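For this view, one protein chain was removed and the others were kept in their places.
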């Protein structure tokens, strides 16, 4: 069982949500943040780095936004619905933009395919969590 | 002149925006991120910390979200409008929620008044930048 | 296979290191960053929050430092040994301090035990990676 699950299980106040869905989203967010950081770096090492600038830029944004979203989702105490929903929306927008650009460049490099998968999975997880909050 | 202004001035591609408005927003974001981090810490040291839990939680979210927004706004290359607008919206929501809670608790502690000012200024700056993008 | 492993496998330049050790460390760092963020939040919701202030503070530092270290370790391109070793040393110091404080408070709350495990595992992984670099 992941730390995220264990820590949610031992949350001292009442948690009124789908614990499995939340921890799956947190995992998708932290995985996507790491994948985007590593992919931006892999792009930098490619001989065709000049063609990968849009991909790198979106990966950097996506790493920062997924990380902030993971932190907001990891906190249960006095959660503010307007903050959480708007962050999930921003994260969905960024995972979609980054996933689309990665898809466009995926034939060039295997690592961009991996990053696309991470973005698609994260976008889907955030969307499910957002839908469940509505 | 701030580094943010100097770096935007020397941006190698075309920048089609209000440079002064953008750098003022970046400054407000980085200042608010620092103020929220320090205020959450100040709250922790108060004898009535148990009453400040909502304030601390929103300060932590606000620090993380302002930081991510500052980074997105600091990048000009291949900027994606959907990413930038949704992050500004998330940041406005968080600065408002944190500012409101700080206002509610401001009579208790001087440091919470400082944090409220940082949140209000940042919310206003993000809103102006967002309006200018529409 | 984790994204971290897949992205390291597809790194376009030469990687001269122990890929399994590096990806295990990256996993330990991102897991510890999440665990510390969640544990600081769990602490905030406890009735005895005033007794958990040192634990919360070290958890917040540990989350920030593990995250920065995870990013440095996720980048292979033009890696600087002095940067990587000093960050690993800072991360070891912080995981040790946070793990020790968690150990001291572990009898109070189950979630602090989980956080201690995350810190101990991360400290050990960083130490092994640092030793392998010497």
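Note that the chains take the letters A, B and C in the order they are written out, and that residue 1 is the start of every chain.
Here, a contact is a pair of C-beta atoms (placed from the backbone, for glycine too) under 8 Å apart; a residue touches a chain by one contact, two chains touch by 3 or more.
The shown structure was predicted, so the numbers you read here are calculated from the model rather than taken from an experiment.
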### Task
Among B:54, B:96 or B:111, choose the residue that contacts the chain missing from this document, as touch is defined above.
B:111
## Note on the structure
Per the whole complex, from C:49, C:67, C:106 or C:122 the residue touching the absent chain is C:67
### Selected from B:7, B:50, B:81 or B:132 as touching the chain missing from the view
B:7
### Query
Which residue numbers on chain A touch the omitted chain?
40-41, 44-45, 47, 49-50, 53, 56-57, 60
### Task
Quickly run down the residues of chain C that touch the omitted chain.
53-54, 57-58, 60-61, 64-65, 67-68, 71-72, 75, 77-80, 82-83, 86-87, 89-90, 93-94, 96-97
### Query
For chain B, which residues lie in contact with the unshown chain of the complex?
2-4, 6-8, 10-13, 26, 30-31, 33-35, 37-39, 41-42, 44-47, 63, 67, 70-71, 74-77, 109-111, 114-115, 117-118
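By our rule, only the chains that are shown with their structure count from here on.
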### Query
Do chain B and chain C face each other with the same patch, meaning over half of the contact numbers show up on both, or with different patches?
same
### chain A and chain C, separation of their C-alpha mean positions in angstrom
19
### Message
If a residue has to touch 2 or more other chains to count, which residues of chain C qualify?
### Response
41, 44-45, 47
